[in-house]
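Complex shown without one protein chain; remaining protein chains in place.
Labels run A and B following the written order; every chain starts at residue 1.
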Amino acid sequence: MKSEIEAEMVVRAAKEAGFCATLSRRQFLFLCAGAVTSLAALNTWRVWGADAPIVITDNAKGLLLADPSRCVGCLRCELACTEFNDGRAQPSLARIKVGRNMNFGPEGPLGGARMQGAWGNGLFIQDTCRQCPHPVPCATACPENAIQAAPETGARIVDTSACVGCRLCQRACPWNMIGFDEQSQKATKCFLCQGVPKCVEACPSGALRYVAWRDLTREAAPRAALLVVPPEKAKGCLDCHKP
Amino acid sequence: MIGQERHILCQALAEAIREASAAGQLMGRGALLAELRARNLLGPDEPNDPDMGALLAETLATYRDLAALTSISGEILYHVPALLSHTYAGILDRKASPLLLIAEEVRRNSAEYPRPVPLELFEQSPFDLLPERIELSLKTMAGSPEFEDISFITTSSGAVYLFSSRHLERPYAVFLAERADTGLLLNP
Partner (left out) sequence: MAEVNGGFAGKVLRVDLSTGKISFDDSVEKYREVLGGTGIGYKVLWEEVPAGTGPFDGANKVVFATGVLAGTGVPCNGRTAVTTLFPSCWPKPLVASGHMGGQFAAKLKYAGYDAVIVEGKADRPVWLFIRDGRVEIRDAGHLWGAGIRRTTLAISQEMGPESVVAAIGQAGEHLVPLSVVMNSVSHSAGGVGAVMGAKNLKAIGVQGSGSVRIAGDKSEWERLVKFHLSILGGNNQHVVPSFPHPQSEYYNPSSRWVGAPGKRWGAAEPPIEINGGLYDLNRIAFRSNSGAFYLGEQAWQYTVRGNGCTGCPLRCHTILKVPSVAAKYGIREVAQNTCGGMVFGRSFFKQLSGGLFGPASLEACMVGMHMADDLGVWCNYGQLQRDLIKLYYDGTLKAELGSAEYASFPWDKYENGDPAFLFEILPRIARRQGELGHALGLGTGGLLAHWSIPEEAWTHDAACGYWKLGHPKHHANEDDGQCGVIINTQYNRDPQCHSHVNFIRNGLPLAVQKKLATEIWGAPEAVDGVGDYTPMNIHKARRARWSLVRKELHDSLGLCNWMGPWVASPLKERGYTGDDSLESRFFSLATGQRLSREDLDRIGERIFVLHRALTIRDMGSVEMRSRHDLTPPWIYQAPSGAQAFTKGSIRMDSQDIAKAMELFYEVMGWEKATGAPTAEAYTRLGLQYVAEGLAVKNLVPGGKR
């Protein structure tokens, strides 16, 4: 009985992740590493043992879409994100990130002709969380499975009760979108404000929209260098990346 | 027509007026009657059209967001000021007569703010008059006692401003025109 549910789960997860509908036996075994040890309270993810990656099968329902051609660089999105959610104005903590690209664009001040932003071609590029489909890089990297999908929105959110502040998620995000709250020593990321994103509300030029989710992960080149550690050595990371 | 039916008709009229205002349009009695018909609210066995005047009076009394305007044609038109302001509604109504459109706007600006208005205002939305039409209208006004209060100023940069001598004295109008034309720009 249990194994039938598991099989169904695996096939569903595979579909969501873009594998073809019919799995070969080899693919099936590959995906089904380890036995189920527990069923999560939430229905949207499963873990097959402590040493297996989290699988978030349901995609987010919505997505932040940011149009650089409309962005006027006021940073009210970043301010709304932190002031209205955290009670303090802290753009470095904002879960939508515009300030870091505003002057020179994602290429930075050494980007030369590729510079965007105020000192480049004038375009302000906003970075938003793509609420990645499976495999979710930040969730996969988390040794505590502290990043899960929220029930109403499917947003990938940090469960601060489980987060131990190891920062591995920050290293894992290809677009460097995971923030870290130094005050609470917890990771933080875009949680779509329970379906009414405050940044969208705050934007004075209509540059931000909250729309139906689609997969953006293949559209923009990764920004951050991804950390690759051989599986047999990965456990050793936890010697240091611990509270 | 019983009271409840009347209430439904009033509600439908209010809705129709609101939709029209949201779309930037004034509604007269004829158009509203047609609306009621289009919504199948007037039964086939009704011998006469309802008394639209009375119905609309009741509608306005019930729904305080509505307003009435007497058109230059004499007709009563209806709108929602929050969606289609009194000022804008008046402009839309007067588009039927370029003479009145220009003259009334000039008079209102001269009386209310007070200030003269630049001629080019009438080429822009919502006036949308062609320069030739404006020129023709001004010529007509110049020869008509009804419009003898409509006066011209040419600023130092050559721009033309209009004011109503009923409400603004020329020296003051000249001052305000210069200020609006270049004064404010040179005084950031």
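To be clear about the criterion, contacts are C-beta pairs under 8 Å (C-beta built on N, C-alpha and C of every residue); 3 or more make two chains touch, one makes a residue touch a chain.
This structure is a prediction, so every number in the text was calculated from the model and none was measured.
K.L.:
Among B:Ile91, B:Leu136 or B:Val160, which residue is in contact with the omitted chain in the full complex?
P.N.:
Residue touching the absent chain, from the options given: B:Ile91.
K.L.:
Just checking the interface: what residues of chain A touch the absent partner chain?
P.N.:
Within chain A, the residues that touch the unshown chain are 69-76, 79-80, 82-93, 99-104, 108-110, 117-119, 122, 198, 201-206.
K.L.:
For chain B, which residues touch the unseen chain?
P.N.:
Per the touch rule, chain B residues meeting the hidden chain are 21, 24, 81-88, 91, 112-115, 117-118, 121, 124-126, 157, 169, 171-176, 179-180, 182-185, 187-188.
Everything that follows uses one rule, which is that only the chains that are shown with their structure count from here on.
K.L.:
Round to the nearest whole Å and give the separation of the Cα centres of chain A and chain B.
P.N.:
Spacing between the chain centres: roughly 54 Å.
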